[in-house]
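Just one protein chain is left out here, and the rest sit where they should.
Chain naming follows the written order as A and B, and within any one chain the residues start at number 1.
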Amino acid sequence: MLDNPYHNKTLQWLAYAAVFLLIGIVPLLTDDDFLLNQLATYGVYGLLAVSISLCWGSGGILNLGQGIAFGLGAYGMAMTMQMQSQAPGTIPPFMANNALETLPIFWEPFWNTGLGIALALLVPTLFYLIFGGLMFVARVSGPFFAIMTLAILSALATVFVALQPYTNGVNGISPPTGLVIAGTKIDPYSSTAYWLVFALLLICTFTAKLLTQSRFGLVVRALKDDPERVRFLGYNVAVYETLVYALSGLMAAAAGASFAVLTQYVSPAQFEVGFSISAVIWAAIGGRGSLLWAMLGAFTVQGAQSYAGDAFLNTWILILGFSFILVVRFLPGGFAGLAELLLGRLASLRGGRREEFGQAPAKGAAK
Amino acid sequence: MSGDMIGGFLKIRNLRKSFGGNQVINDFSLDVTERRLQCLVGPNGAGKTTTIDLISGRQKPDSGHIWLRGDDITGLGEHEIARRGVGRKFQIPAVLKGLSVRENLEVAFSRETSALRNMFRLRAPGCDEKLAEVARTVRLTGRLDTEAGLLSHGETQWLEIGMVLMQDPEILLLDEPVAGMTENEIELTVEILNRLKKTHTIILVEHDMNFVRKIADIVTVLHMGALLAQGSLEDIEKDERVRAVYLGTEDAH
Partner (left out) sequence: MANALILGISIASIFLVAAIGLTIIYGTAGVINMAHGEFIMLGAYATYAMQTYFGLPYFLCIPCAFVIVGAIGFVIEKLLIQYLYHRPLDTLLATWGVSLVLIQGTRLTFGSDPKYIQMPGFLSSNIELGGVSLAAFRIFVILAALALIALVWFVFYKTDFGIKVRAVTQNREMAAAFGINSKQVYSFTFAFGAGLAGVAGALFGVLNIVLPTMGTGYVVQAFLIVVTGGGALMGSAIASIATGEMQSIFAMLLNDSFARFLIFILIVVFLRFRPQGLISAGGSRR
């Protein structure tokens, strides 16, 4: 076996560190608050792609409905922000417009900022635990599971639209002011907001990376290959699947909550099938098998899309569709797969003759 | 034998299983003694693999019971049975093709199965030592970083045996472990099994009587899903009923 630097664990960590260093210094280079806000939004998309890669890349669990957690997280945060701007005893204006007189009971906890944010993260996670648990214990997996996530997603979208008096329907919720934490207001158009998203992305990505290298991650990667075999080793496969799915849901919920902070707006568009599948496209084009590449995939695709501009948008979607087909057909590993291939070639060109002596370092977590 | 327990180490009583009206296991009972290698033989369709499936939890019996050290394990999930010390090797070698040989062995080292606890562990204590030992036993030390999907057929068989060894179960269920192996590879497997049966209980499904001769302590003959005969290989070979059953199939082979 030749030593492919792509599989070298130390080099992997260095690559992660380097990329995050680059992302981290951006606010030092620009004063353009509008740009920072936009880049922070890409960070949120990157986090969403990381969450997909965690579940799909390591566990082989394709989730076409990641918008469930993202949307619920975003709604939870938007509700918290809405209530922050609300004088005690009053109800949000849209409720009054919809002939409500008192605050619906499930809005009450959002008076409390800490509780509201906790709910924004925990409700989607709990939802994933229950839904994932039901599915994985029944051994629903692969394409079936993907379809079911899609079904739940579209059902949620309908419900959020239908609950007009409680959710403001298709109009969504747009809190009048930014999030206030511990007395400080977070201006979405500021380096503070950028740093917050950056820190979240950093923590989530490195945690996810550590997780894939843990014993838990090893079992998850094993069950992607052959869940049946893993059961006979004594592991409760459904528990592993449910947990990795719920953790990816937690990350997506965090991404959704940050999204609400950055845009001060949430609507059922977050539950649209197209949005969830875009997230899968980012991860697929970047490389589903690698958290870092999935994140870069989100940056690239979303970045290209916004610079393509509205006039070019029609053609852009066509290009996106075609490139997605091409990636799936010819390059299932995405950019990451390409990088792996090239680095492997490079290594064999340089070290071809040293092959005999010494064992190659661990193939490692192959991330 | 000091290891013998009253009623047997693994006890199977009146097991029945049918698939779509076809009675595959029909009132099958068996006692397995600790630290013995017991071979399940019988013509095709006798229910050998199904028996292994029923013990390991892959299939649930329609009726009957299975006890392991006095605990009723009938109908438990695969992972629960595995945790009680039952390891299994499949007829068609089932290794994790996308992982390296090392990772295959590491996963199989399943002392700690709790998902939550495994989240906070980068490696399992004692795994490296065990891995080095097992890799030597199954002769895969030089192949540890190879992707398991790239192994030769014989190596794949050994890797799966190695996985069962890493798991270190009290009772090993091996379904045709030497299928497709070369003569040399079979010899080595015989060596491994003969060493292993001093410390483990083994149930082995096999067609090849030459191989059975080299390893079996006890031979159990299945026919039409029921126990036909049981005893030492000499006893079995003398048994008239076994001959009657085997003559037809041996020719058809």
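Here are some notes:
Here is the rule we use: a residue touches a chain if its C-beta (ideal position, glycine included) is under 8 Å from a C-beta of that chain, and two chains touch if they have at least 3 such contacts.
The structure displayed is predicted, hence computed values, not measured ones.
Judged over the whole assembly, touch between the missing chain and the shown ones holds for A. Which of A:17, A:96 or A:138 touches the hidden chain is settled by the complete complex: it is A:138.
Across A:17, A:96, A:159 or A:304, the single residue that touches the chain missing here is A:159. From the set A:203, A:328 or A:342, the residue in touch with the chain omitted from the display is A:328, counting the whole complex.
For subunit A, the residues in touch with the chain missing from this view are 60, 62, 131, 134-135, 137-144, 146-148, 150-152, 154-156, 158-159, 161-162, 273-274, 277, 280, 284, 314, 317-318, 320-322, 324-325, 328-329, 332.
Heads up, the rule we're going with is that only the chains that are shown with their structure count from here on.
Centres computed as Cα averages put subunit A at a distance of 43 Å from subunit B. If you check the complex, the residues on subunit B that touch subunit A are 56, 58, 77-79, 82-83, 87-88, 90, 94-100, 102-104, 106-108, 110, 112-113, 115-116, 118-124, 142, 144-147, 163, 167.
Residues 1, 210-211, 213-216, 218-219, 221-222, 224-226, 228-237, 239-240, 243, 359-363 of subunit A are the ones that touch subunit B when the two sit in their complex.
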